[in-house]
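Heads up, one of the protein chains got dropped from this complex, but the rest are sitting where they should.
Here is chain A:
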Amino acid sequence: MSLLNPFNKRPGLNTATILLVENEEQFQQSLANVLVEETAVTVNVRLAKTLPLSMKNDESRPRIDLVVFIINLTLDKSVKSAKASLKYLDPGYFLGKVCFMVTNARQALGCTGRLDAVRQLAVSLHCPLLFAEDQ
């Protein structure tokens, strides 16, 4: 069973774990550095390139509360890799525990097709779509 399951582990006290999935493995590092600065709660961040995650870490891995797919709009592979990774999430995640984050939307103004495809994906899965830039 390589599906990532949202409810098969106990939650941590005052802790949240966010999984950032990004094919290019670039933006996720800076985003992670900012997320862990949150002081009100303890935020743990896990970084991955694609799903499924390896079984070896399964035991030590805490419960993942939020999965963020970071998609670089200028690269086609980014979109494809995110779509392929969706299959490995338990449907329980799509009740508010998945979010799509799109980067480089300003640069990709020429290829609106990709943005529309990501928008459609987010809408069909009832997930929020956020836009971000690495500055």
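Keep in mind that, in the parts below, a contact is a pair of C-beta atoms (placed from the backbone, for glycine too) under 8 Å apart; a residue touches a chain by one contact, two chains touch by 3 or more; residues count from 1.
Here, contacts and distances are computed from a predicted model.
Colleague: One chain of this complex is missing from the view, so tell me which of "Centromere protein N", "Presenilin", "ORM1-like protein 3 isoform X2" or "4'-phosphopantetheine phosphatase" is its UniProt name.
Modeller: "Centromere protein N"
Colleague: Going by the contact rule already stated, which one of A:Val36, A:Leu109 or A:Val123 would touch the omitted chain in the full complex?
Modeller: Missing-chain contact among the listed residues: A:Val36.
Colleague: Contact with the hidden chain only, please: which chain A residues?
Modeller: 19, 23-25, 32-33, 36, 42-50, 53-54, 57, 61, 77
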